[in-house]
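In what follows, a single structure is set out as structure tokens and then discussed.
With one protein chain held back, the other chains of the complex are shown just where they sit.
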């Protein structure tokens, strides 16, 4: 099998709410990144570390990215402050093969919008609603261990229209107490990299401690781990009889 | 412009509930086919006629199909009695270019399952629930004149997982009172033919009289009308230097 | 029918080769934009005008874009000089519903890469090769009047891997004398806008005078014309019982 090396995961978080909102601090005392890293801990095939926006180069130096197989991204208040050159760097690594998992409000992150090419807008409401996530692709790698649906007791509502390109695969669709629906689990490929958008994870709810959510994060990391690469290049091929030499 | 000729629509219905259930008779005194044909009437670019399962060859002779640009299909109780040779004939016409619009319980029709290759199963409940249909592809031809959502006051529930191939386009997703969700508007191409699945239309509710539903039926007929054809053929091409003769 | 108004097309060209290369001047004395505009002329349902990179705001003021249904884009040497704020503006109009047709070397334009989210790289060779374009989606609106293939006698080679997201539809695939292949006709939706990439059109060959190419340009303009719109917005929906009021 190909994936013999450990999957190296960088769990990225803007880490702003945690420093400014007491409610979030209480819910995520180690930060949202801390909770996600814990969800990935204790697995023999995964090695996770964290990075945050306030670090030099947002914790995403070329060296860090070169040693990252899968990047998870949580951001919200700080989207506008993420430097464009870092976004360029992350996009390039995704095209080269790094997997990326964009979480919740990362729908509006620079990197997600860059990879989609669309506005990535949606409807929203903070009202602690019941979210039911329905499986629309049973047997998918990311849904191992998930039944036909699961429920998050309290979450922020996100509603369609979610402005994304037609997903390669729509694997989860949510409904909310208010009657709205949302494509909550979507996959795409960009270059040699795999992209997964996963909706849940509002900062004031203990979503990332819920077992189904942790299962999906683990599955998604394994699904997104690269098995090959793409070289960023636009090669001139002068020889028209190249095959004659084979 | 290409579509100068009238679009010839055959509105097909199994027409069984209407003859056996008083409730359905009352709701659709002219049959579900009658209601759909009326929704398409009075348009200068559309010419609709009806056909039913109890007619010879189910009303779908080769002559009728050859003169059909778009076929709409409503069936439920009689799926198993539709003759396989008629299904073959309809499939062939779709591949050649005829559009087909499969409605509600037609998810389990032989022709829809034939075109999909999947089980087409779903969850269901008859409880007169509120269905909210959310637009997931604004600007789509089939959604002209539809706002960001519309509501059908009472409908049968259909819930995911709906076992279909990944749609080319998912344009509508429903939620129901009970919290289930469903991909209610989906498009595919099969050969030169366009396929639209549209969920609403339980026989005991006046769904096909609702203005948004009629608008979508009209739009879908225009969207599905063929502008080209495919020949059913597997040609032997003996010449390897055919381009040299051009 | 919806498209009763004329389709307003803006034919955009960087117009650099035409001013600096005698060979191109000779092939396209009125500019590539002039040739494309002529291919679209004389149609009762189309009204085309041209715009070039050297005009103020590259000829793409907000007023011009607001009055554009479909934009065609040809660029090559000047990609890097297109201002980012104009690219932002064009992208926004596409998401709102404007169609866009990206031609040949526009694979590397800022606007195409923005809409794709990928590197859009490919292999290339200038050797006046025979290009055979094979139809892979018979019956498609953009291929009306095109047989199962057509040949361009001399073209620049573009070869896979072409780094694009999986197209919504791959409608044409080319082979070249040298044995390379290329997805030459691809469609996507972004927001409410339709995107068509069409490979042919190297500046030193009379490609845009060839009848099949002109037919495809005409068909593509009609296919890409918007029938609806998307509002750029991320609305807060405070009411959870909105449907109760309906």
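By written order: A, B and C. Residues from 1 in each chain.
By definition in this document, a contact is a pair of C-beta atoms (placed from the backbone, for glycine too) under 8 Å apart; a residue touches a chain by one contact, two chains touch by 3 or more.
Worth saying up front: this structure is predicted, and the values here are computed from it rather than measured.
Residue A:97 is the one among A:75, A:97 or A:165 that touches the chain not shown. The chain that is not drawn here is touched, among residues B:71, B:115, B:213 or B:227, by B:115.
Interface note for the absent chain: among A:59, A:185 or A:226, the touching residue is A:226. Interface residues of chain C facing the missing partner chain: 130, 132, 134-138, 148, 159-162, 166, 168-170, 173-175, 179-181, 183. Not every partner is drawn; the one left out touches chain B at residues 91, 95, 108, 114-119, 121-125, 127, 129, 157, 159, 161, 163, 165-166, 168, 177-180, 188-191, 230, 232-243. Contact residues of chain A toward the unshown chain are 1-3, 45, 97, 130, 132, 137-141, 143-144, 151, 168-169, 189, 191-193, 222, 226-230, 243, 246.
By definition in this document, only the chains that are shown with their structure count from here on.
Path length between chain B and chain C in the chain contact graph, taken as the least number of steps between touching chains: 1.
Distance between chain centres (mean CA atoms), chain A to chain C: 31 Å.
Rounded to whole angstrom units, the spacing between the C-alpha centres of chain A and chain B is 36. Residues of chain A found to touch two or more other chains are 159, 161, 166, 168, 179-180.
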